[in-house]
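Submitted below is the structure of interest, expressed as structure tokens.
Every protein chain except one is present and positioned as in the full complex.
And now, chain A:
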Amino acid sequence: MKKFIYADNAATTPVSQPVLEAMLPYLKGEYGNPSSIYEKGRRALAAIEEARRQVADALHCKPREIYFTGCGSEADNWAIKGAAMALYKKGKKHVITTVFEHHAVLHTTQKLEKLGMEVTYLPVDENGLLTAEDVKAAIRPDTALVSIMYANNEIGTVLPIAEIGAVCRQAGVLFHTDAVQAVGNVEIDVQAQNIDMLSLSAHKFHGPKGVGALYIRSGVRIENFLDGGGQEGGHRAGTENVASIVGMGRAIELACAPGAIAKKHDHLVPLRDKIIAETLKLPHTRLNGHPTQRLPGTINISFEGVEGESLLLMLDLAGIAASSGSACTSGSLDPSHVLLSLGLSHDVAHGSLRLSLAEDITAEEVDYIISSIPPVIERLRAMSPLWEKIVKEEQAGA
């Protein structure tokens, strides 16, 4: 059988067996509409309420603070547009975010700018970090919302969310975080971390695609994003995707079970760091993202003189599924905005590789990845006129 190592878990994860089993009844016999009054409907309603409790337990909030959505992008759109619409009427027309958010946030804030709001895009340092002080300095009397991602999808840097939350709470400004990459990878406590709104997506932690959720702290009022029927407490219309919601509940229960995240870190961090250390032995390579404040399974390395897509295709031939920056931008010719935000030049940004490991990866698979990268890099560099230039310049300088 052809070798296949899936190292793109930041793009999506496989649905796990227990999640599939939890979902199956709602794809077969349990077809009731949760809004229906009879027993079949009530059973569907009970199932989504159980999932709501499972999500709430994982985030340390109340079930009624969880609203199911169609995906993580919808949760981001709703949080930002909903807060902006609610607060614009009160004269608050300023939003703070960062330059390296996911496009679900960036394109949403750009839409707000077109509608007359002002947006501050905070820069990040060479490791993809910013401080709570940076956020504090950007807050104005008319700031409606701060939206800063929990962990970056491309480079894996984990931001100081608790500190940023404290600053926002003290200033009386709403704080939203896109935690799509963070859930199941880091311990989240929305109360202790002063988070007002948090977006998550099931398929990043072995749940199904097509379902996400938005946590909205009770007392926070934002405008609806999807108007219609009375589902989700009248705040998100549309007949519930029962099976997927049930799957999301089971998936988060497993991902965030007591000890599960610590166990994941114990297994993945040494393997992640081994890949990083071994790969950086190649000349003209660079680790992108913070060396320690990063997601346990996410690695991002730039190889000078090599273009990312060729690298991915070569690794695919070797049976390794990886990514170059965000898969959402793979249709574009421009290098990743995240890598450019770290100060990388365009040509270096073009040659990046993201590996994102799952908890079940083995030491043998990691060794295979480590041994597969150098020959691919050497082969591509041997045919690269850009690499030729880099070597010549180095020889001239030496």
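The criterion applied here is as follows: contacts are C-beta pairs under 8 Å (C-beta built on N, C-alpha and C of every residue); 3 or more make two chains touch, one makes a residue touch a chain; residues count from 1.
The rule is simple: contacts and distances are computed from a predicted model.
Q: If you look up the hidden chain in UniProt, what protein name do you find among "Hydrogenase iron-sulfur subunit", "LrgB family protein", "Thiamine biosynthesis protein ThiS" or "Fe-S cluster assembly scaffold protein NifU"?
A: Its record in UniProt gives the absent chain the protein name "Fe-S cluster assembly scaffold protein NifU".
Q: Among A:137, A:257, A:280 or A:317, which residue is in touch with the absent chain?
A: A:317
Q: For the chain that's not shown, point to the residue among A:21, A:126 or A:388 touching it.
A: Per the contact definition at the top, the residue touching the missing chain is A:388.
Q: Of A:3, A:221 or A:346, which one is in contact with the hidden chain?
A: That would be A:346, which touches the missing chain.
Q: Hey, which of A:306, A:320 or A:344 is the one touching the hidden chain?
A: Per the contact definition at the top, the residue touching the missing chain is A:306.
Q: In the full complex, which residues of chain A touch the absent chain?
A: Touching the missing chain: residues 305-310, 313-314, 317, 330-335, 345-347, 350, 382-388.
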